[in-house]
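With one protein chain removed, the remaining protein chains of the complex are shown where they sit.
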Amino acid sequence: MLLWTRRSKVLLWLVFGVVFAVVVAAPLVMIVLASFAGHWTGVLPGGPTFGHYADALSGETFASLSVSIQTGVLAGTAAVLLGTWAALAAETAPRRVRHVADTLFHLPIAVPSVVLGLALLVAFSRPPLAFNGTRWIVLLGHLLILLPFAYSTVTAALARVDPQLAQAAPPPRG
Amino acid sequence: MTPAVEFRGVSVHFGRTRALESLDLTVARGETLALLGPSGSGKSTALKALAGFVRPNAGRVFLDGEDVTDLPPHRRGLGVVVQSYALFPHMRVDANVAFGLKARRVPRAEVASRVAEVLDLVGMGAYARRFPRELSGGQQQRVALARALAIRPGVLLLDEPLSALDAALREDMIAELLRLRAELPDTTLVYVTHDQGEALALADRIAVMRDARLVEAGSCEQLYRRPASEFTASFLGAANLIPVDLVSEGTPATVRLGERVLTAEPTGALGPGPVALGVRPHRVGVGAPGADTLPALVRAVQWRGTGYRLDLELAGGATIRAEVSETFAVGAAVGVSIPDGCPLVGVGT
Partner (left out) sequence: MSVAPAVVSEKQRSNPVSHSRRGLVWLLPPLVVVAVFFGYPLVLVAGQSLTTDTGFGLGVWAEVLGSAEFRDAAGQTVLLALGATAGCVLLGTFLALVIAFVPFPGARTLSRLVDTVLAFPSFLIALAFTFLYGSAGVFGAGGFLYSPWGVLLAEITFYTPFVMRPALAAFGQVPGVHLDVAASLGARPWRVLGRVVLPAALPSLASGACLTLLLALNEFGIVLFLGAKGVTTLPMLVYGKGIVTFDFPAASVVALVDVAISLLLYGSYRVLAGRGRGAAVDAA
């Protein structure tokens, strides 16, 4: 398609290999190696062990892990629900309103996560809504960050749906 | 005379699929050769091997006597027109046509004049500043042709260029191509198609291909009237292939079909197996049943605009197609007459 001689292809693959190994593969490999390392004094890790994995799945680390998973699942589900709701509603709203809604629901991406955190702290550390320090503020922060992705994905998918499918669907009874 | 194009034992495999098997073929300078066959016959693969888009696993490709098998496409100096036209969408028509000239570092002044010249040749001079998306299929086809001709190739390759056009437009384009060919007598044309009408109209020689192999190659006349294989007979002209019993060999041979004894012309090696008579639908006579005819029943009747197409079932169970000018009722008993001297081919060739 692009290169025709064996030699030029091999040369390119070599360059690709080097670049890929240094920039992408090396960090990933390192993390995997380190997770199995008993000790690391020399150049490479030594003393392969499953100990770290055992630690990760017990005690305090595990508690953190499960909180992470819970947060992810809860915030993710809420974001998908809210985002889908918003996308479906926006689809049928008048055009100008839809543009405004699009911009609004995509906004959290444009705002740095630190600023979002700061804003939530400032807003919800005092009445009427004071849930600073509770899990709800964490969930809220995650929900807001995830919402644009859910909204955007559903909107894009809706744009691809054949409008004739809706017309072919039987009308609601009653 | 050195042939313009030569394939010597060219084979192409993609993994386990054999796309082309041991092709030996030559094309003379200035000749138009059609590679004709159904899908999967290897004709497009042969063209790609010639252009340099795929590398043969075995065999060599020659252009003007020079071995080009190891040369990349940009060093072969061929013009290529593909089925989808492949016009560059972000460039205007004149930029598309100039692409090859600029790639060969032709001086700018000359580029402009050659672009104008070749666009006029295909009748698209007025569309030079348009974008491909603003053109119809037929117009894009002409621009693609102009782009390939601009570099003044010795050999022009066309891969099913008319398949995407409707019937009327196709007729016009065939006339166009014939006119262009007359204006460029030294350009060799290799034309890939699955349509025998295009092949018969445009080509000097036809190479019939099936299942990655060359079946036979010869002039249009030769392949049409005296096909050497069963496949060629049926593919080129949709002949009926009626199994017959061989009474005596020789030229002409004698065969028996039902109660009738006929003479036939063997056109190639018959082999030891069964033989068949190749009869074109318009040579089948249909009338009232009589002493000299074969009894048959009419199974289907179709109006074709120029006549009727009848599907007939002979006494022995064989079905044949006839093209006649008068109609018959479905289920009627008729008498079929087959002329002497039809081509005789071996079954399975």
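To keep things simple, chains are lettered A and B as they appear, and every chain counts its residues starting from 1.
Rule of thumb we're sticking to: a residue touches a chain if its C-beta (ideal position, glycine included) is under 8 Å from a C-beta of that chain, and two chains touch if they have at least 3 such contacts.
Model, not experiment: these values are computed from the prediction.
Engineer: Thinking of the whole complex, not just what is shown, which of B:Pro72, B:Gly268 or B:Pro281 touches the missing chain?
Structural biologist: Counting the whole complex, the residue in contact with the absent chain is B:Pro72.
Engineer: Please pick, from B:Thr2, B:Thr17 or B:Ser84, the residue that touches the omitted chain in the full complex.
Structural biologist: B:Ser84
Engineer: For subunit B, which positions touch the chain that isn't shown here?
Structural biologist: So the residues of subunit B touching the unseen chain are 51-53, 72-74, 76-80, 82, 84, 86, 88-90, 99-100, 103-104, 147-148, 151.
Engineer: Touching the missing chain, which residues of subunit A?
Structural biologist: Answer for subunit A: residues 1-4, 8-9, 12-13, 16, 19-20, 23-28, 30-31, 33-34, 40, 43-44, 82-83, 85-86, 88-94, 97, 101, 103-116, 118-124, 140, 143-144, 147-149, 152-153, 155-156, 159, 161, 165-167, 169-172 touch the chain left out.
Here is the rule we go by: only the chains that are shown with their structure count from here on.
Engineer: In whole angstrom, how far does the Cα centroid of subunit A sit from the Cα centroid of subunit B?
Structural biologist: Comparing mean C-alpha positions, subunit B is 56 Å from subunit A.
Engineer: How about subunit B: which of its residues touch subunit A in the complex?
Structural biologist: Those residues of subunit B that touch subunit A are 52, 72-74.
Engineer: Taking the complex as given, what residues does subunit A use to touch subunit B?
Structural biologist: Spelled out, the residues of subunit A in touch with subunit B are 4-5.
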